[in-house]
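Handing you this structure, nothing more for now.
Of the protein chains in this complex, all but one are displayed in their positions.
Chains: A and B, in written order; residue numbering restarts at 1 for each.
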Amino acid sequence: MTIISAGTAEGGQELLSRSELTAKELLREVGSVLRLSESEAALLAEVETEAPEDQTMIINMGPQHPSTHGVLRLMLELQGETVLRCKPIIGYLHTGMEKTGEALTYMQGGTNVTRMDYLSPLNNELVFSMAVEKLLGIDGDIPERAVWMRMLLSELNRMSSHLLFLATNGMDLGAVSMMLYGWREREDVLRFFQKVTGLRMNHNFIRPGGLAADLPAGWRDDVLAILEGLPSRLEEYDILMTGQPIWRERLQGVGVITAQEAIALGATGPILRSTGVAWDLRRDMPYLHYDKMEFDVIVGQYGDAYDRYSIRFNEIRESMRIVYQILENMPSGDFRIQNKKVTPPPRARIDESMEALIHHFKIFTEGFKVPVGEVYVAIESPRGEIGCYIVSDGSSNPYRMHVRAPSFVNIQTMPHMMRGGLVADAVAVISSVDPVLGEVDR
Amino acid sequence: MGVVQNIVDDGLGGMDHNFVTARIEDLVKWARSRSSWGASFGLACCAIEMMGTGASHYDLSRFGMEVFRASPRQADIMIVAGRVSQKMAPVLRQVYDQMMEPKWVISMGVCASSGGMFNNYAIVQGVDQIVPVDVYAPGCPPTPETLIHAIETLHQLIEDGEIMHRRAANNGGAGVELSSELAAQTSVTIGTK
Partner (left out) sequence: MSDSADTVENAVETQHGCPVQDSLGQRVLHASRDQYVSVIKALADEGYEMCVDLTGVDYLEMPHRTVGFDIQPERFELVVNLLSLSQRKRIRVRVQVPADDATMPTLFDIHPGTEAHERETFDMFGIVFSGHPDMTRILMPEDWDGHPLRKDYSQGSIPVQFKGANS
C-alpha cells in the first residue's frame, strides 16, 4: 500500500495527453456524458486509438500586420507558443525597379533607386551615383565640397533611420511612447532635408557628378541645432529603454545569431556587428572621406536583439560625432563636377550661352552616355552593405541595374533567430533585423 | 416593417430624409466624421509619412484619427499608403471586404492613385481598379499636410452626407460593379514582347 501525500503536487489532478490514455479511458470520457455505452460512444467520438503525433500549428502572420515592417508575410510553425520553423514570404512590394532602371536615364536613375530603401534614401542615391561615376571614370574628380556634403547627408540619414528604428522597435515591444519620441527627433532631421533638398523623403539629391544643389545659407546653424538638441533626448531614451528591466527581459537572449551563421548567410550591418565581427565598410573599405573621420565602430558580443538595439542607439551618437567633424571641415567649392557632358549647366547660363542650352537639353532628354563596362560599388547603409551593380552598353540608359539590398539578405537570418523562441519574441526579432521591404522586394 | 428594413439595408440613406430624422442623421454624420479610425495599410514610403502624420508634430488625433486599427473590422477609413504590387492586390481587396460599412478609402500618394512613377508590369496602376476610392492624395510621398488635407476633405464629405447619397444611388458602396467599367481601349503588353 502506498501512501500518497497530496501537498501541492498535482498527482491527483493531471491531464494526461491523449497519447498516454488508453482507448478505454477515452471512450469512457466521451460516453459518460452522453450516457451511451462504450461501443456507441466509439461510433460517435471518432476516437483515434493510435497515439496522435505532436500537434504543430502552422499560422500565417501578415502581410498586413501592425508588427511587420512593411508587407512581410511570415509562415510560422508553432508548437504551443514555441516557434519551430519560420518561412518569410516576400514579394508583396515588388515594384520592378530593376526593370524600370533600364528604361530611365542615368540622371533619372536616382529617382528610382531612392525609393528602394525609403528610410535612408540618400544612401541609395549615393551608391548608385558612385557606381555611375566609376563607370564614367570621374570618381576621382568629384569636388571636395561635394564629397563632404554627401557625407553630411549620408550621416544625417543614418541618424534619422536609426531614430526610426528606435521608434518602431519601441512600438513593437509595447513602448508606444517611444514611437512618438523617435518621430519627434526625425522631424528635425527631415525639416533640414526639406530645406536642403526640397523634399522630406525620396530626395533624388545625390546625382552622378555631385549633388543637385548647394547647401542653403544658414545650414550650419540648423545642423548645430539638431546636434545640440539630441544628446539630452538620447539620455532620456536611455533611461526609458536601455536600463529598464522589461526592455532587457524582452531583448536580451532573444534572436541570438552566431558570427559563423551571420557570415554564412551574408548578413551585414548591425546584425553582423552584434555577433562580434567588427565589419563596417566606412572603416574597413572606406569611401568618400571616412578614412579621415574619427569614429568608433560599435560591436556587440552576444548576437542578440539587445546588442542590435544598443549598436543602433550608439551609432546615432557616432554619426553625431562625424557630423561635428564635417561641420569643422566643410570646404568651399563646387557642389558638382564641372564636366559639361555629365552635369547640367547653371540655369542662368542657359539664357546666355547656346552651348549651355544644348547641353542642358541633351542631358535632360537624351541623357549622358556612359562607356561600356560593369562595376559593383558598395557602401554602408544603416542596414548593412548596399551595393549597386551596373552594366553599361554605352548608351544613356543602364543595360542592367541591380541593387544588392542589405535587408533582402538579412531577412534570411530571421528563421535562424526565431527558432525555439516564443511568438512574442518573433515580433522582437523582426524588429531587431529592421528590414525595409522596399529594398527587399525592389 | 418597411422603415426598419430600409434602415437596415441602406443605413442612413434609408431613413427617408425628413425633418424628424434630419437631426439624428446630422448627429450621426457629425460623429462619424470626427471619430473615424484608420485601418493601417501602410505599404511603402507613404506609410512612413502616414506614421509621421500620426506622430506628435502633425498629430492626427486632433482630427479623431488617433489610432490605426490593425483589425479591419474595427476601422472606418482605409488609407492605402504606398505602391500596390500584383501580389498584394488580392490582399488589399480582402482587407477592404473585411471592413464594416460605412467605410471609405483614401488613396495616398501617386503610386496608389495611378501607379505613380512605376508604369510597369509589377504595380497595379491605381488602387481604384480594386477598391472604390473616395479621396486621392497626390504627392510622392504626400507631405503630412497634404494627407491631413485629404483626410479633412473626406471628413467634410462624410459630414455633408454627400458620400452616403452617392452610395444610396449606387446600391451601396462596397459593390464595385466591375462589369460596368469600360474595358481599357488601349492594349498593354504584359509578358513576352
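Throughout what follows, contacts are C-beta pairs under 8 Å (C-beta built on N, C-alpha and C of every residue); 3 or more make two chains touch, one makes a residue touch a chain.
Only a predicted model underlies this, so the values are computations on that prediction, with no experimental measurement involved.
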> Of the listed residues A:D304, A:D425 or A:D441, which contacts the missing chain in the full complex?
Replying inline: A:D441
> Hey, which of B:S61, B:Q74, B:N119 or B:Q156 is the one touching the hidden chain?
Replying inline: B:N119
>> Going by the contact rule already stated, which one of A:C86, A:V196, A:V409 or A:A426 would touch the omitted chain in the full complex?
In response: A:V409
> Any idea which of A:W148, A:F165, A:W279 or A:F368 touches the chain not displayed?
Replying inline: A:W279
> Looking at A:P63, A:G96 or A:G109, which makes contact with the chain not pictured?
Replying inline: A:G96
>> Considering the whole complex, not just the chains shown, which residues of chain A touch the missing one?
In response: 90-91, 94, 96, 98-100, 103, 134-135, 137, 263-268, 277, 279, 284-285, 373-376, 378, 385, 387, 389, 391, 393, 399-400, 402, 404, 408-409, 411-412, 441-442
> Which chain B residues would touch the chain omitted from the figure, given the whole complex?
Replying inline: 86-87, 115, 119-122, 125, 184, 186, 188-193
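Please note the rule applied: only the chains that are shown with their structure count from here on.
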>> Centroid of chain A to centroid of chain B, CA atoms only: how many Å?
In response: 29
> Across the complex, what residues on chain B touch chain A?
Replying inline: 40-45, 47-49, 51-52, 55-57, 68, 70, 82-83, 85-88, 91, 95, 117-118, 120-123, 140-141, 143
> In the complex formed with chain B, which residues of chain A make contact?
Replying inline: 63-66, 70-71, 91-97, 99-100, 111-112, 115, 118-119, 164, 179-180, 183-184, 186-187, 190, 200-202, 437-438, 441
